[in-house]
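Here the complex is missing a single protein chain, while all its other protein chains stay put.
We call the chains A and B, going by the order they appear; numbering starts again at 1 in every chain.
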Amino acid sequence: MPTAMKTTREVKGVGLAIPRPDGPEKVTGGTEYVADLKPKGMLHAKLLRSPHAHARIKRIDTSKAKALPGVRAILTARDIPTLKRKAPTRAHAVLAIDRVVFVGQPVAAVAADELAIAEEALDLIEVEYEVLPAAVDPLASMQPGAPPVAEAGTEADTSEALAHSGVAAAKSEAGPPKAVNIAQQAKLQRGDVAKAFAESDVVIEKTYRVPMVHQGYLEPHAVLAQWDRNGLLTLWASTQGSFNTRSEVADILGLEENQVRVVPVECGGGFGGKIRALCEPITAALARATGRPVRYVMTRREELEAGNPAPQVIIKLKTGVKRDGTLMALEGETIVESGAFSGAVLTMGAVFLASVYKWPTFEVRGFEVLTHKPSIAAYRAPTAPHTFFAVDSQMELLARALGVDAVEFRLRHLMAEGDPMANGQKWQSNGARQVLERIAEHPLWKNRAAWSATSGQDGHGLCGTGLALGGWIPGLQPTGATVRLNPDGSLGVLTGQVDIAGTNIALAQIAASAYGIDLDKVRITTGDTDVAPMTGLSAGSKTIYTVGTAVLEAARDARRQTLEIAAGEMEAAVEDLEIEEGRVVVRGVPGKGVTLASIGKKGNLYMSKVPPVLGVSHPAFAVQAPAFAAELARIEVDPDTGETTIHDFVVVQDAGKAINPLGVEGQMQGGAVQSIGIALTEAMTFDASGRLTNPSLLDYRKLTAADLPNIETIIVEVPAPAGPFGARGVGEPPIVPAPAALANAVHDAIGVRLTELPLSPERIALALAATRA
Amino acid sequence: MRRFELAVPQKIEECLAVLAQRGPDARVVAGGTDLLPQLKNHLLKPACVIDLSGLADLRVLERDSGRGFRIGAAVTARALEQHAGIRAAYPALAESAALVGSVQIRNLATLGGNMCNAAPSADMAPPLMALEAEAVIAGPRGRRRVPVTEFFVGVHRTVLAPDELLLEFTVPAPVPRGGGSYLRHTPRRELDIAVVGVASEVVLTDGVCGTARIALAAVAPTPVRATAAEQALVGQPLTPAAIERASELAVQAARPIDDQRGSAEFRRHLVRVLTRRTLTRALQRASGGS
Partner (left out) sequence: MRKHALGCTVNDEPVEVLVQPYDTLLDALREELRLTGPKEGCGTGDCGACTVHLDGKPVASCLVLAMQARGRAVRTIEGLAKSGDLHPLQDAFVRHGVPQCGFCIPGVLMAAAAVLADHPRPTEAQIRYGIAGNLCRCTGYTKMITAIAEAAAAAPAARS
């Protein structure tokens, strides 16, 4: 159990490595997730999903399935009148209307007494399909004449980009898209690129590819829906944002938002994949049709085949430099494959390509391309690992070509506060330089030559070291919090923020420090959408930065109210008062004071004239706090099998201020390992017909404990000017650098540059075999 | 899963009776690690599932009269991995058992299940083939013995008839100056399926290779023996050059396909690498190394 949480007067909580208070519940199996809920009379839902990537639905006959005993409802699109043919988002495409556009798209829904009965009902639903040509390859899908994915006239969905990222959208290129499956285009340009390339001494051009990967949260999507007799819908959901879920479900089902209550049940991981509604609307529709509570839990196979993974990204990058290392020109094209529905954070990728290092001239084009595959959503720093894979692989190649130190080359050209990003927006204060400088001081980097020299010695394989930089501009979203003084002098903090990773303990630490009370007197609650202040998503690395600010301000507000009440009682000036050991005292007069409990009690006494203390804050935000990490890998490659062993892995990250270092380290380690997975083993693979060929966690290879070393963490603190106690977002940066760091390490080890992820044993072994041939 | 009936026989005769009655509609379950995913993914929809966990005879694991081993079909991979006698007598088999799935899987997965599922990638098949084990099968017409090399018929297909039950394997006694090894390649260290698996067994006779047996997994519709490579070694000193030559020849036995786990080209490459490595380790063991 946590040791005593008594803290110093200066620091009531912020900066302490404190375990989360719900830890004991989580380690004993006591924490309840949606699938653990089972109200009386509950039915089980299953969805009939399309076996085809692209087909016209000619006929659906549910009569045999309806006749199966134990089946309580079967719905098709015609049973949900609010569905639109031009679904503006994937969430709106609840059931296919007359065309299916990816394998796994829901076509019909069943609610039954037992899961096995619901599954048997699926077998009895007859669907006649007319199979149509499918657009499976994104490059082919961009060509005129490709089989169309969206209904003509469907608008691109840019809400993800707006919700998630902190970069203003780049201007879309004028004129209509050239091809039917290009949903969005972006173009960024500065200077005369052609002239700058002509003046360059070294020009390097590469194409980088990152396949679709899945967020991989351990808890599949799950929801429990129940209606009451007044037509009020309650959803117990595994969501990263209960208010977002409420808005989407209300919109899709044509309800007022105050007819929907979303209870955010403990979320078993999201990483961006549980932002958008996916199975909530159909489950609510089944519950309405049956008048019973209905629970739907996606299978892992459904998650992989029909979740909303991260896009495939193909980046063409051409860079020119002078022999003295002067950057001259960058030309880039980023193609983001979004699957069957628009929703890519296109602009982030495009902007970052030319915004990390100071390219005086550049031309970057971005395309969001639709294909007949599962549509994509956010995944922890959406498209940033992909983009930095290209950016920092390319910087390494340039440094090698010039024969200069790879870190010094990066530091020389790194953008800093005030420098213009590719979209003209100025970089805010950040720690990019500091994390890069810090990781270059690491003994593993300084001793990399000695490690390389062990290649082939004493049974070693090919040894190498690599590093890379990566970052993200965390999102901003309005939020709210209240802080209440209880009659016993303890504090109650209320937000609507879904706590996935352990953010509530950090918010409580902020409240304790801001109010001036010991942490063990603070209890924080995540409320449902009926009771909590409006709160944004647990996404975009913004919980501590934004909700933390709201909690900070609400706690300060509560403190001010407390002091004002005490000032009246003690006939002292507010400025002379201090909260100490649970009492309000006059500074320098230790004997004189009133307890917080007495103030709290008067706020709840019959006939009392003392108002209850209720601190409130509901801020909106304008100032960004970019967040950077650098990662280093020391590896060994088996030259025959191509297997990579990571011996050491280091993450250096700027947290601004680590409110709870335990939680920050957890984010760094977890993010790094997801990133290593993208780099080495993870890929959703599709056959030519658009069918996922690895729909299980056996073949979709997330890394196991046996594949990894301990992840060393080094926290750097470059305070964010507007962050609570200087804190910046920490969730996303650590997933960004590893692909480039590992590609650089593999290059160092085997002497070959690989530009397509994952850096699988097969790719490495065959690349090595090719050099020998 | 779709609904099914469950039979829980307590004797082999009872089990055979159910099989005789339900035959093609029935599936037996031992560890369940292959069958249940197939049921859950609706690849199979049997009306009846027969649980073998009541059949203690299927868990026999003991030396037979010829000082080889009888290994019951329901002996788990974990039991083989940890059994001192198996580890000493048949290191390749113990190594292959230790590579199946994860510890949670190995505590369930059985040798018989691994063989009857008849995946081309079955890890425990190459060692049994290289050891020239025999399968003992019970059916309505009594018992029969089938060499493991003839056990597989195709992808997920064996010589077992719908009314037959695999009882056990008999593995010949280990030979002095003999040694074996199994290695496979997977992108992950655990929780993975062989991209290629190779088992090699060699026996040294008067300083040269007296016997060599090499079996390959995941490079053909069934696990296969690399006979040309074997023959090239017999009578030769097991020099690195001879091993290298045999490894090249082993590739000829492979008829790999491209799939999500690896390309045919990579699989051929791995056959060469893993044959070389398993032969080298088998030689070390035959020479008294561990």
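Quick notes on this one:
Definition applied: a residue touches a chain if its C-beta (ideal position, glycine included) is under 8 Å from a C-beta of that chain, and two chains touch if they have at least 3 such contacts.
These numbers come from a predicted model, not from an experiment.
Across B:L58, B:I137, B:L191 or B:A229, the single residue that touches the chain missing here is B:L191. Considering A:R300, A:K358 or A:R753, the position touching the chain not shown turns out to be A:R300 (whole complex). Contact with the undisplayed chain is limited, among A:G104, A:P147, A:P220 or A:G516, to A:P220. Although one chain is not displayed, chain A still touches it through residues 1-2, 17, 19-20, 23-24, 26-33, 35-36, 38, 114, 116, 215-220, 266-271, 297, 299-301, 500-502, 662-663, 665-666, 669-674, 696-698, 702, 704-708, 710-711. In the full complex, chain B contacts the hidden chain through residues 1-6, 8, 29, 31-33, 36-37, 40-41, 49, 51, 53, 78, 101-105, 107-108, 189-191.
In this section, only the chains that are shown with their structure count from here on.
Listed in rising order, the residues of chain B touching chain A in the complex are 1-3, 37, 40-42, 102, 185, 187-193, 195, 259-263, 265-266, 269-270, 273, 277.
Taken together, the chain A residues at the contact with chain B in this complex read 116-117, 119-120, 123, 299, 301, 640-641, 643, 680-681, 685, 693-694, 696-699, 701, 703-704, 706-707, 760-762, 765-766, 769.
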